[in-house]
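This is the structure, below, for whatever I ask next.
Every protein chain of the complex appears in place save one, which is left out.
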Amino acid sequence: MTSGSANRARARPPWLLLALGTVAVAFLVMPFLALLQRTPWSGLGELVGRPVVTDALRLSLLTSLAATGAALVLGTPLAWLLARQRFPGRSAVRAVVLLPMVLPPVVGGAALLFAFGRRGLLGESVYDQTGLLLPYSAWGVIVANTFVAMPFLIITVEAGLRSMDRRYEDAAATLGASQWTVFRRITLPMVAPSIVAGAVLCWARALGEFGATVTFAGNLQGRTQTMPLAVFLALESGDRQAAIALSLLLIMVSLAVLVPMRDRWLGA
Amino acid sequence: MKLKLALILATAVLLAGCSDTGGGAGPATPTGATPAGGTLTVFAAASLTDAFTQLGDRFKAAHPGVTVEFNFAASSALREQIIGGAPADVFASANESNMTQVVDAGLATGPTPFVTNVLQIAVPSDNPGQVAGLSDFGKAELLIGLCAEEVPCGQFGLEALAKAGVTPSIDTNEPDVRSLLTKVENGDLDAGIVYHTDVLAAGDAVRGIEIPAGQNVVATYPIVALSGSDHADLATAFVGYVRSPAGQRVLESFGFGPA
Partner (left out) sequence: MFTAWIELRIGSLDIEVGVDAADGETVALLGPNGAGKTTILRAIAGLLAIDRGRIEVDGLALDDPAAGVFVPTADRPIGVVFQDYLLFPRMSALDNVAFGLRARGLAKPAARAAAAGWLDRFGLAEHAANRPRALSGGQSQRVALARALATSPRLLLLDEPLAALDARTRVQVRTSLRRHLATFGGARILVTHDPVDAMVLADRLIVVEDGRVIQSGTVSEVARHPRSRYVAELVGVNLLHGTAAGPHLVRLESGSELVVADPVPGDEVVVAVRPQAVAVYREKPAGSPRNVWPATVCDVEVDRDRVRVQLDGPVPLVAEVTPGALAELELVPGTLVWATVKAVELSAYTQ
């Protein structure tokens, strides 16, 4: 069954675009092919079954999902405020939101320590009064992941809100809907594709996060040692096989999520 | 505009002329004589940073026309880079195992030990955890950090704890000594096990607590001039200088022990 668009006469793409695009694909794909070529396929099952690997994988998945959840709850309202409300200092707020994307992750981790570490601006009083501490716990990993990944969600959702047809919100207002009702029943459903795209980007960033996590939360198997950290340490110790196996695992997990998210969602 | 361009070009040509020409095309120098110029690339364990920087300055002063470039990192990372083909002339490792792997890869022969280092406990300058020795490392309420097992400092630390009969309650295994030390300095950790030289280098920022000889581990640092070096004579000269009495005095001043 062919759709109408498949029947349409297809013009050949300009050769320059085609050539450059092919170079780009080759550039991006080559490292993965090299990785596949070095994969110890026979020992893979055993490597992947080790506790250090399963611990790291489980921790990575849990913390990246939790960070995405936090980003959705905190980031979506901020995106709405940036897109819909005019307030003094709005451009400054937007710049600050972009900051974690620009900062080297390790710097971000250090900054998080200055804020939430045991002697941190906020962390000190919380620790003294409750004994609660973010570093060295999975919560610390979640905080670090949220810090670096949330901006991706905010930017995506804000763009979606800006490009949305706002007349539907006007129509809802004329029918007597409060701003909250408009947001809940009209805006959110219409901007859902952008929210999904933003969440996927956020999750992908959180999954691969390394610098801020190790600086802020530290490294301990089962508690704070995520997949990227495990790969790094495997390389350090010369266990290249383990490093490759871990990397492959991480890639498979990522592909499993990204591939089903087709143009519909990631095209925004 | 054209004059400016000409000046820039001329300067570039001059600088190019001044840079390293000691590549494979240069003539072979007789054994024992040091060549007039060149850039020496030294890969050294992070704990050697301050000491080797000073050694490098003195070496340069003694050999005009020679520049020394350092790459300080965890020995395991350096080992990986060398095996991966990085263009190093000298390798100084913080433990034997990393050096052995480089030798086994056929990239060096005849490494020699040149200094030793011992471990020391580092605590923040105000010692909030009131740590007195390795036995305190078993307390769950304290924030304890070690180097990751994958780096020499981490293996030695675990050895020392085993010798002391302590089951440690570890909160983090930092990927390198520098990040461990930073967290201790800032008070984000109550205690960590680092090298004696690191504690000295940190000055007032941390307080050091001795580990008694019965529990301590002596780390022997080997050094070697790599086989594939383009500056074999310079490399040998540098290794010789490091092992010379003058070089050893410098290393001692930073807290290293004799090999």
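The letters A and B name the chains in turn, as written, and every chain counts its residues from 1.
As a convention for this text, contacts are C-beta pairs under 8 Å (C-beta built on N, C-alpha and C of every residue); 3 or more make two chains touch, one makes a residue touch a chain.
Keep in mind that this is a model prediction, so the values were computed, not measured.
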Using the touch definition from the header, name the shown chains in contact with the chain that isn't displayed.
A
Please identify which residue in A:V53, A:A111, A:A144 or A:I186 touches the non-displayed chain.
A:I186
Hey, which of A:Q37, A:Q85 or A:T174 is the one touching the hidden chain?
A:T174
Residues of chain A in contact with the chain that isn't shown?
167-168, 170-179, 181, 185-186, 189-190
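Here is the rule we go by: only the chains that are shown with their structure count from here on.
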Taking each chain's centre as the mean of its CA atoms, how far is chain A from chain B in angstrom?
36
Residues of chain B defined as touching chain A within the complex
74, 76-77, 79-80, 101, 143, 145, 148-151, 170-175, 179, 183, 186-188
Mind listing the chain A positions that touch chain B in their complex?
113, 117-119, 133, 135-136, 214-215, 217-220, 224, 229, 232-238
